[in-house]
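What follows is an incomplete set of chains from the complex, kept in their original frame.
By letter and in written order, the chains are A, B and C; residue numbering begins at 1 in each of them.
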C-alpha cells in the first residue's frame, strides 16, 4: 500500500470574524507525489499551507501528516515550507548559520549540522555563498538559501508558496532542475506560474471560492479551457498549442 | 561592524580582531569606563596614548578613523559654550560681562580629550567585532536574552528598513512630494505609519517561518568558548592599565 | 537628546546603569506577566524597533531649520513595557553603527528616553480606562503623551548636565539653564506631539491592532 503523506478531511477555516476561506476540503496526497496548487489571488492557497504546517488551527476537520494528526504550534521537522516572501525566512547573519538554524533547533550535533549544511548547499550550488550575509544576496540566490535551510532539516514533505515570483528565467530554470531531482520527497507547490507547475508537477489541484474545483493530471486540469477560463485562469501556452510537446516537457509522466 | 555588517579583512586579522570577543568586550569596556572616571589633567596624555595604541592594534586605517569621527553633538557644544565663561574664579581675559575663566577652560579640555579618546576606543572595538560576536559576548556577561535576542533581530532588519524607507521617499518624491515646509509632517507621518504597518505584517510572517524551523524548540547554546593564552594576556594588560589609571586618579 | 561620553561624572554613570538595569528587570517582569511566551513577540518587537530606528532619521522641516524626531512617545504608545528594552537596543545599535550617542552614558540615555516612553504609554492608556473609541480622543492623548515625553526627557537631560557634569554654576544660573534648555525643547515637543497624533490616527484607520501591543 502506498503511504498517505497528507490526508485532509472536511477541513474548514475562517480568519477570526470573517467568512470561511476554506470549506469542506478533502484531499489525500501519497508519498512521492508532486502536486501543484493553482487558483486566483486570495483563493486560500497560503492559508491551506499554514493549516497543514500547524501554524493555524482548523475551525473544523482533520489534517494528518505522515499518519499523525497535526498538532497546532508543534515543531515537525519532517514538514518544510518555503514562504512566498523568502526574505522573511532568512534571519541569520550568514548563509551558513541560516541553513544551520533548523538542524540546530532539532538538537543535532555540531558535526551532523555541518554535514547537512554542506550537502544542501552543494545540491543547490551555493557553496560559494556560505559566508555571505543572506540579505545582501539577489532574489534568486535568497530563494535557493531558503530552500537549503529547509532541505537541511531533511523534510519528507516540502511545501513551496509561489517559488518563482521575482525570479529571472535563469534562476527559475535552476529551481526546476533542483526540484526534478527530488524523487523521494513529496512536493506541494502553489504558483501562478502555470508553466512552472507543468514542468515540476504530476498532479494539479485547482482551488477557488473556498473549495477544490478540480484535481487531476496537469493536462487534464490545465488543458481544460472551459474549466480554466471559468476560474479566471488561462491554458498555458505550451499546453494549448501542442499536446505532444507538453508530453515531452513533463519530466516524469509515469508518476 | 562597519556598515552592512562586514568587518574588513585586515581588521579581522588584527590583534583586536582575533581577540576572543567574550574577553575583548569586558577588557575594552573596562578601559572605556576608566577613561570616563578620569578627572586629573596630568593623566590626559596617557588616555590619548592608550587610545592611539589600542587603535593601532585594530588594523583599521587612519582614513577610517577620520571618517568615523563624529563632531561633538549638541550637548557638548552647549557645554563648551558654558564652561569657560561661567565656571571657576581665575579670570584670564575679560571683555565686558564676558570673562574667560581658567578652571572652566581646563574642565573643557578634560571633557574634550575624554570624549575623543573614548570615541577612538569605541571605533576600534566595533570596527573589529561583528554584531553576532557582540551578542555572544553580551550573553556571556549575563545580559538578559530579551536584550540580546532583540539586538540580533533588530540588527537583521535595520538595513532592510532603511532601504524600504528610502524607496518610499523616492516614490513620494516622484509624485511631487517635497519636505520643505512644515506641511510635510503629514506625509512623513504617513510614511512612518506605513513602515510600522508593513514591519508588523512582516514580523508575523517571520515568526511563522521561524516557528516552522523550530524556533524556541531548543535553547540555542553559546558557541564553545576556547580562548588561547594570548586572549588572557591581552585582558590582563587592559586590566592592569585601567587599574593604574584608577590608582593615579583616586589614590595618588 | 543623547548625552555623549566624557562629560558625565562617575557616580552619574554608575547610577545611570543601575537605574537602567533595574527598569529593564522590571520591564521583563511586566512583559512576562502580559505575554504567555515572551519569546514569541521578539520578532515583532525587533521589527518595530528597527522601524523606529529608521524613522528616527526622518527630519521634519520647520524652515529655515529641520528637527529630527525623538520618537520616545510613539514608542511608548506602541510598545508599552517593551519600549524600554527596545530603546536600549536602539541606543546600542546607534553607538555601534554610527558611534552616535555614547557607551558609558548608555544607561543614562536609556533612562532619559525610556522613562518618558513608559510614562507616555500610561498616558495613552487612559483611552482604555475611559472606554473612548473616538479618533479625537486618541489624537489628543497621543499628542499629550508624546509632548510630555519630550519635555520630561529634556528636563532630565538638563538636570543631568547641570548636576552631573563639571559645570559648577551658581544656583540662579543653574535654574536659568534648566529653564532655557526645557524651553528650547518646546517646539520639538509640539512637533513630536503632532507627528505622533497623525501616526496614531493613521494606525487607528489602517491597523488598529498595532495600538494594542501590550497584549491586553
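Worth pointing out:
Assume a contact is a pair of C-beta atoms (placed from the backbone, for glycine too) under 8 Å apart; a residue touches a chain by one contact, two chains touch by 3 or more.
Quantities reported herein were computed from a predicted structural model and do not represent experimental measurements.
Recorded composition of the complete complex stands at A x2, B x1, C x1, labels matching the chains displayed.
Convention: only the chains that are shown with their structure count from here on.
The minimal number of chain-to-chain contact steps leading from chain B to chain C is 1.
The interface with the largest number of contacting C-beta pairs joins chains B-C. Separating the CA-averaged centres of chain B and chain C is a span of 19 Å. Centres computed as Cα averages put chain A at a distance of 44 Å from chain C. In chain A, no residue touches at least two other chains.
Counting partner chains per residue, chain C shows two or more touched chains at no residue at all.
Per the touch definition, chain C reaches chain B in the complex via residues 2-8, 10, 13, 24-25, 28, 31, 37-40, 42-51, 53-55, 57-63, 66, 78, 85-86, 88-90, 92-93, 95-100, 102-104, 157, 161, 165-169, 173, 177, 181, 191, 194-195, 198-199, 202-203, 206-207, 210.
Across the complex, chain A meets chain B through its residues 50, 53, 55, 73, 75, 77, 79-81, 83, 85, 87-89, 91-93, 97, 101-102, 104-107, 133, 135-136, 149-150, 153. Listing the residues of chain B that touch chain A in their complex gives 4-6, 130-132, 152-153, 156, 159-160, 202, 205-206, 208-218, 220.
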